[in-house]
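Each remark here refers to the structure printed beneath this line.
FYI, not all chains are in this one, though none of them got moved.
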Amino acid sequence: MASSDKPSRRGKHRARRSVKPVGAAPGTLIIDASWPAPRIDVIGYGPDESWTGADLKVSDLAALKGKWPVLWVNVSGLGDEAVLRQIAREFGLHRLALEDVVTVHQRAKLEPFGNQLFMVARMMDVAGMTSEQLSLFLIDGVVLTFQERLGDCFDRIRERISHGQGIVRSSGADYLAYALLDSTIDSYFPILESIGLLLSDLEDEVLENPEKSTAEKIHETKRELIALRRNIWPHRELLSGLDREASGLLQPETRVHIRDVYDHTIQIIDLVESYREVSSDLMGLYLSSVSNRMNEVMKVLTIFATIFMPLGFIAGVYGMNFDPGVSRWNMPELGWTFGYPFALGLMAGSAGLLLYVLWRKGWLG
Amino acid sequence: MASSDKPSRRGKHRARRSVKPVGAAPGTLIIDASWPAPRIDVIGYGPDESWTGADLKVSDLAALKGKWPVLWVNVSGLGDEAVLRQIAREFGLHRLALEDVVTVHQRAKLEPFGNQLFMVARMMDVAGMTSEQLSLFLIDGVVLTFQERLGDCFDRIRERISHGQGIVRSSGADYLAYALLDSTIDSYFPILESIGLLLSDLEDEVLENPEKSTAEKIHETKRELIALRRNIWPHRELLSGLDREASGLLQPETRVHIRDVYDHTIQIIDLVESYREVSSDLMGLYLSSVSNRMNEVMKVLTIFATIFMPLGFIAGVYGMNFDPGVSRWNMPELGWTFGYPFALGLMAGSAGLLLYVLWRKGWLG
């Protein structure tokens, strides 16, 4: 947090601790001052009609209950404890469930509270790889959802309700809960698709032009996949728990749909695991690529040194100053008619021989 | 997809997301415009006869039901929503099952819908390492299969039916379903066989002549094995689920056969896991091989430098221009009768000594 220029990376490693101070009473709501104020949107619908109420007050809710077969109360923003407590009172939410609603770094889970089913799921936001907590209460005829902020992946569901598409209008609140979970799980696919494309690009980069930044990008991808896995994995238990849940809140038909979402979750988990392996292998390929490069560099150095050191040595010998005049043993070559060509020939021969040896070793190609 | 020259690699990493937009109603059929139109082929048979109808219309199907003890309706190509919906109506398929049929990147699974058993399996296509989704409905006396395109691994089954080979003609629809699953699982063996051969070749390559491309090939193989594992693994659950399935659609005799296919699946999974380990080890061997090569290169460089640097130094010393005329301390060697031979001897001695030391260190062999 100290260095303001890297908030995203730094933020990713933060322990998603419950913001509750150690030892605080359970049921205490710790509201972060920066959170947006709650906005209550309601959709009520039945087979034949649907009604949308935007930005309502808590006091409006009591009158809406029971007016339609299904009532969806969506609260976006958790920034006002009083409002949240009023809503909780209105729908008889359990104290601990409400605490979970504002503890926004929960794992996905299913918790039955009396005749209510409380679920926590995590939606992915494509831009920026961040996840948002969706808290969902399935009550008789009512689905109550809490989101951290405005904006979600449920617009198509709203459309389907208002236009009466599909079977949503003729189904119960359990079907709506299923549809919301389905959209939540589906929000992981675009992320995975972009990671898949990124891995393809990184593979090309590793094979064709590995840079230092390539390793960083692979590492970044692995870290995102680790975070993604931590987010998606608990949905498996949530959904299999929901399938087994004996509660009368769930119709048999809905269970078929839930198993379908469960299958999607497994598919996402499979993909995340595959991608993690691919990115690990990619790091290995990168390292082998770096080693190969060093080999190449070393080879160039060795070839040059191997060839020029003997040449330099020969030149050095004939640069010695022994006096040929003193005796005929002292560097008679210096006085030869073809002394210089002889020396050059010696050099050419030595270089040629070495080049041949290196070529035979396969170092020159 | 952007770079058209590497479609195969790029394609492999794509997240096999359901093509359904996030939040679309379950039961929506998203048909890819590029898919081939459905072609309906029917085989009806009983102990004594068999009938083959090629490229039928949907309207022909109603009359065929019940005419033979077993009716196999095979639909190749999923490119026409209307046709698919008609078939679904004809055989009373569940809305969600039909959605699964056109969501062609499903994991293998078993889903009972009322008195029908719906299965998804994945066939491998030898050429190109691609997989194709087989959707199979086991209905009383009817097996209804959907494939993504024409061409499959079932030709021998068709022959066995038309020639009355084996027990297929005298068995029920459940046996046909088993036979199709058996062929599907068997389609993984040729792939594994070719990967096994490739690994052998790569091993030879790593040991004898490791190139940069060797690492790429190992990486490629690992990635294919990761994809293969993702494809084959869920068949395990499919088949063990089928064995446990209480449905009256399955004869006890068929369950014996299903356990046999299950065993094949486990065998494939075992092989895939073994191959993955072998290819990981191969990457390790490759890295050690690259390191060894660098060692060799370094040794050559060091040997040359170690020998020629002292020689060059000696030559350099006697190339100094101190004036022997000024004093008898100044390079008297230059005036010795055997000065030059002495210098050459010094060089030969130094080189010999160093060669001996290097030979003792074992660097020269």
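Note that the chains are named A and B in the order they appear, and that numbering of residues resets to 1 at the start of each chain.
Basically, contacts are C-beta pairs under 8 Å (C-beta built on N, C-alpha and C of every residue); 3 or more make two chains touch, one makes a residue touch a chain.
Nothing here was measured: the structure is a model prediction, and the numbers come from that model.
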* When 2 copies appear, how many make the full set? -> 5
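Throughout what follows, only the chains that are shown with their structure count from here on.
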* Once you find the CA centre of subunit A and the CA centre of subunit B, what distance in Å lies between them? -> 25
* **subunit B-facing residues of subunit A, complex** => 153-157, 160, 165-168, 179, 182-183, 186-187, 189-190, 192-193, 195-197, 199-200, 203-204, 207, 256-257, 259-260, 263-264, 266-267, 270-271, 274-275, 277-278, 281-282, 284-285, 287-289, 291-292, 294-295, 298-299, 301-302, 305-306, 309-310, 312-313, 316-317, 319-323, 326-327, 329-331, 363
* **Complex contacts: residues of subunit B adjacent to subunit A** => 6, 9-10, 12-18, 20-28, 94, 96, 100, 105-107, 109, 111, 113, 212, 215-216, 219, 222-223, 226-227, 230, 233-234, 283, 286-287, 290-291, 293-294, 297-298, 300-301, 304-305, 308-309, 311-312, 315-316, 318-321, 324, 331, 333-341, 343-344, 347
